[in-house]
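Apart from one protein chain that is not included, each protein chain of the complex appears where it belongs.
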Amino acid sequence: MPMALLLDNLGFFLTGLEFTIRLALLTLVCAIGVSLLIGLMSVSQWRALRIAALCYVEFWRDIPLLVNLLFIYFGAPLVGVPLKPFTAALLSLTLWGGANGAEIVRGGINAIGRHQFVSATALGLKRWQIYRYVVLPQALMPILPPMTGLCTTLVQATSLASLLGVNEFFRIAQIVVERTTMQSGHSPAFLIYGFALLVYFAICSALTWLSRYFEQRLQKTGHSAIAAPRGFKESA
Amino acid sequence: MQSSQTPLIEAQNLVKAFGRTRALDDVSCAISTGERLVVIGPSGSGKSTLIRCLNGLVKPDAGKITFDGQRVEPTSEGHWRRLRQRVGMVFQDYTLFPHLTAIENITLAPVRAGLMPKPQAELAARRLLERVQLAEKATSYPAFLSGGQQQRVAIARALAMRPQVLLFDEPTSALDPEMIKEVLDLMVSLARDGMTMIVVTHEMGFAHAVADRVLFMEAGRIVEAGPPDQIFGNQNDVRTREFVRRIA
Partner (left out) sequence: MKHNFDIAYIIASLPALLEGLRMTIIVSAISITLAIAIGVGGASVRIFNTPVFSQLARGYVEFVRNTPLLVQIFFIFFGLPALGLKLSVFWSGAVALTVWGGAYNIENIRGGFLSVSKGMREAAEALGIDRLRYLWLIALPLGLRVAIPSVLNTSISVLKNSAYLQAIGLAELTFVAMDKLSLDFRTLEMFAAIGCIYLGLVLSLSWAVRRAEWVLQRPFRTE
């Protein structure tokens, strides 16, 4: 009988899933873009950019994501830009994801030792060339694992959009639970929310598996750092 | 070996402080085309700082640097960048780019600096790999090369830019003993081909064999300068004599 409930609403769940996937993909693309931008700003040679990046990151990371979401949704009309729930969710997740991602990008770039940068400078390469051909390709290795973690978190965070009324997957689950409770008197929450957990689990596990595959591909080329030479010291 | 009269690089009265320590305390030196200059001295004497001033990696607090008769503005990063195409540098830790193969390491700078198109650069790179006797390792990643091999690739990488002068910062200090010889042999053969070089090293045998002039530095100053016979045999300064005796 529980299966019947799931099957009856399957189409309904699928439309919700479609919403979730759409929101998730858009969020990931935008958040990764923002992460790269702010991450590069935070290692820039201009102090003003570094400070701007730092403020951005601290602000959006320290406030709970939910507060962030509600603030964007309820606050936007005040500056004259009323947002649809979907857009508010997208904007909020992008800002938050970008802040966390920027930290990951910054950490990855800093993990590439300064010697690489100095060595490339000595060859006469321009600053942007050094980043493009030497630093960023190597930074992929330390960036990829935590970035994947962030991406799965962002996919999970799309469930927050349900609180704004966006008809993504979790909202559908809530609606099904409420409707069934009203109609039949007892709550299928255990089943439906359990089902929801399993669906998210499947999606995020697939994402993680995909990224591990790319990590291994990167390892095969020389992307993991060479061992530092023994006894190296910075002599004056 | 005859060297030309006008100096290729000339540094005058360089001063550089890191915090409270003076790494360079009024240092002047010059090198002419075709000359081989070796710099020796205890750690902390300022040797590395000095040669890093000569390609702009370190900007001196005071002093004048002239390249080919033209004064270099110490803060002009753009001018230094163009100059670095004429000044090659080899580091103690080789610092090859680990995500690129040996040949890609060598062709990166020439191609990106617009010196030559990729096919030509690859041809030149292969010739360089032959020169350093690593032709068969062209498509190997640095992680799979020994320290000595990596350093030789690093030298090839510096040569790829066709520099007028090569700077070496303790190129063999981080190598296992059995690999030091292969790198020194390469440097000797480069010197024999007429390459202008400034080498910071502890390898006295190499210095004695190759150098036209030796500088002995201590505590940020040049204590004594002269031909190897003088520095290693008939020192003017007691500090030089003590250092050489300690190293010998």
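As written, the chain order gives the labels A and B, with residue 1 at the start of each chain.
Convention: a residue touches a chain if its C-beta (ideal position, glycine included) is under 8 Å from a C-beta of that chain, and two chains touch if they have at least 3 such contacts.
Because the structure is a prediction, the values reported are computed rather than measured.
Displayed chains that the missing chain touches over the full complex: A (touch as defined at the top).
Of the listed positions A:Thr87, A:Gln129, A:Gln156 or A:Ser211, the one in contact with the omitted chain in the full complex is A:Gln156.
When the missing chain is restored to the complex, the residue among A:Ala53, A:Ile130 or A:Val177 that touches it is A:Val177. Across the interface with the omitted chain, chain A contributes residues 58-59, 62-67, 70-71, 74-75, 78, 152, 156-157, 159-160, 162-163, 170, 173-174, 177, 187, 189-194, 196-197, 200-201, 204-205, 208.
One rule holds for everything that comes next: only the chains that are shown with their structure count from here on.
Distance between chain centres (mean CA atoms), chain A to chain B: 45 Å.
Those residues of chain B whose C-beta lies close enough to touch chain A in the complex are 18, 21, 23, 43-49, 55, 57, 81-85, 88-89, 91-101, 108-109, 112-113, 141-144, 147, 150, 157-158, 161, 170, 173-176.
Of all residues in chain A, only 115-116, 118-126, 129, 133-134, 137-138, 221-226, 228-236 touch chain B in the complex they form.
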